[in-house]
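One protein chain is absent from this view; the other protein chains keep their places.
Order of writing sets the labels: A, B and C. Residues in every chain begin at 1.
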Amino acid sequence: MLLESLREEVLHANREIARRGLAPHTFGNASGIDRSGAEPLVVIKPSGVDYATLTPADLVVTDLDGKIVEGSLRPSSDLDTHTLLYRAFPQIGGIVHTHSEFATSWAQAGRPIPCLGTTHADYFHGQVPVTEPLTAEEVAEAYVRNTGAVIVRRFRSEGLDPVAVPGVLVAGHAPFAWGKSAADAVEHADVLEYIARLAFRSVLLNPAANEIPAYVSEHHYLRKHGPKATYGQR
Amino acid sequence: MLLESLREEVLHANREIARRGLAPHTFGNASGIDRSGAEPLVVIKPSGVDYATLTPADLVVTDLDGKIVEGSLRPSSDLDTHTLLYRAFPQIGGIVHTHSEFATSWAQAGRPIPCLGTTHADYFHGQVPVTEPLTAEEVAEAYVRNTGAVIVRRFRSEGLDPVAVPGVLVAGHAPFAWGKSAADAVEHADVLEYIARLAFRSVLLNPAANEIPAYVSEHHYLRKHGPKATYGQR
Amino acid sequence: MLLESLREEVLHANREIARRGLAPHTFGNASGIDRSGAEPLVVIKPSGVDYATLTPADLVVTDLDGKIVEGSLRPSSDLDTHTLLYRAFPQIGGIVHTHSEFATSWAQAGRPIPCLGTTHADYFHGQVPVTEPLTAEEVAEAYVRNTGAVIVRRFRSEGLDPVAVPGVLVAGHAPFAWGKSAADAVEHADVLEYIARLAFRSVLLNPAANEIPAYVSEHHYLRKHGPKATYGQR
Partner (left out) sequence: MLLESLREEVLHANREIARRGLAPHTFGNASGIDRSGAEPLVVIKPSGVDYATLTPADLVVTDLDGKIVEGSLRPSSDLDTHTLLYRAFPQIGGIVHTHSEFATSWAQAGRPIPCLGTTHADYFHGQVPVTEPLTAEEVAEAYVRNTGAVIVRRFRSEGLDPVAVPGVLVAGHAPFAWGKSAADAVEHADVLEYIARLAFRSVLLNPAANEIPAYVSEHHYLRKHGPKATYGQR
């Protein structure tokens, strides 16, 4: 069996989606990528299978074009979004898609999540962006792949760094989050839901709430992520 | 004992209502129908009995006029709504009524739930409709049966297909959901609550939030339900 | 030990307050009354004691003037509200006070809970009323007793029947609920919290949401409580 430890990690990330309540039913999926070989390989959850019964052998291995390399089950129906993101963002090693309650509500409202506090700034540098809706042509041509394409387009048009902004809201759909590994991606999906909850309440309490100043968000982000990080044990 | 496997299924659906937190106290009921015989038979929960102590033998079997065929307990006080829906919608095999928190809030607000995202579109084709209030005459004449009648009237007047729209909000009351079986109905009741939660937050964040374009909702609905379904393992 | 079975019932009601999440910390208390003797006797929770460690012997027995008849602990600091309500409403046998989250939010907002749906109408006939604030004189003279007095004043001024309206919101404070027993009172406190949640969401979704017509609320209330009740097994 190919990529046994990556399979374990991806399986664990899929289970974390359920354990943390980020996706009811089977609305959610996690993948990871191994970029060490000549041909990068993606490990992803099969489609519509209950998290509780998943085993490492159920996971599907594909190449970056989505061709199945190993596995007898059909891969997640969102596979083409994952592979497109892996191609566009070479820095990332794991992707998680959820329909978590508050992040999805912002996605449905078509609003980016403003950076109203340090909880947000510790993980996301600036707003959590929201994509444009897909056009009728994009849906007809390749709906799932173009879901990835509108994400990448938003990052390119705003000059966003997917390392500093490890997630996005797809308009009228739901969030995607990523990170250096599948474990990192699920952590970001979970934090994204938390900051979506905080921001939801904050904007109801104060529709004119200000984003925190750049000098604060910069400080927080660098405290956890910069070369002089002071947070945690290192 | 008649219809043993249907009793088990209906009992399970009733327990799922409680387990998923869709109806506090005894505000909820599930039924199923067996249409295989000359006379269709409905299995329904008895009235006001705690889910925890229900046994298959406690369930009540009636015909489509609500006449008790087997059972010593009084059937759910909502029986006449169920039988009317089974008569009007021959495609359905199970019905679930809950007072789940967010769906009931929309019903009390008298607003249909707009289709703001793909979570909704995967299960409900278009808005979740809300009925007209019952008139004083309808209440006096046959309150429970006429609750079914206003549901059917809404579906007829808008030309809705109960397979594509597997649920409804009764104005000033609460939701009903249905499906090809009691298990399917409880799944739809649960999804209905989830999309009611998402839409509640979305409209507070953006009162002018747009429904997703028909070409997206069409795509999502057909992806799970159409003849070329690509979701899950088949 | 006096009133052993009433002690058990009141202890159970106090534990239910905690189990149902109706009062964090020790913000809550339940009492019951035995009106069978020449002198009615009230059983109430001691003050500031954790629900988990309460025993029947910890409960305090008082007369209707609040004089301790049996018990070594100090009674709940809300005792005088309970005794005043028992004197004013001879039909009731149990009282529960909570600071449950949504009912308290309505009390703090100073708004009665409108009857927006049948969940409400099944238990409360018409609005859940809110009291006037206490005056400075009333607070200085006898704060706890006068909390009962403003409740009774509201019921008298609106001609409300405490059997048909088994609870109230004290403005700037929190709810009290009652019933024919302590068990009944805790059930009403729990339903009151649920209808407060539903109504909160409904008025946010539709600030102009209409109360359900009297002919519907009448029907629902009588279905559960009238002489021709059709709900449950009887």
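In this section, a contact is a pair of C-beta atoms (placed from the backbone, for glycine too) under 8 Å apart; a residue touches a chain by one contact, two chains touch by 3 or more.
Everything numeric here is computed off the predicted structure, so don't read it as measured data.
Displayed chains that the missing chain touches over the full complex: A, C (touch as defined at the top). Checked against the full complex, the candidates C:154, C:173 or C:188 give a single residue touching the omitted chain, namely C:173. Here one chain is not drawn; of C:73, C:88 or C:222, the residue touching it is C:73. Checked against the hidden chain, the listed residues A:69, A:88 or A:216 yield one contact partner: A:216.
Residue-level contact of chain A with the missing chain is found at 116-119, 122, 187, 190-191, 194, 197-206, 209-210, 212-213, 215-216, 219, 223, 230-233. Listed by residue number, the positions of chain C touching the unshown chain are 24-25, 27, 46-49, 73-74, 77, 99, 101-102, 104-111, 133-134, 136, 139-140, 143, 172-174, 200, 203-204.
Here is the rule we go by: only the chains that are shown with their structure count from here on.
Because contacts link the chains only in sequence, without closing, their graph is best described as a line.
Distance between chain centres (mean CA atoms), chain A to chain C: 47 Å.
Residue positions 200, 203-204 of chain B each touch two or more of the other chains.
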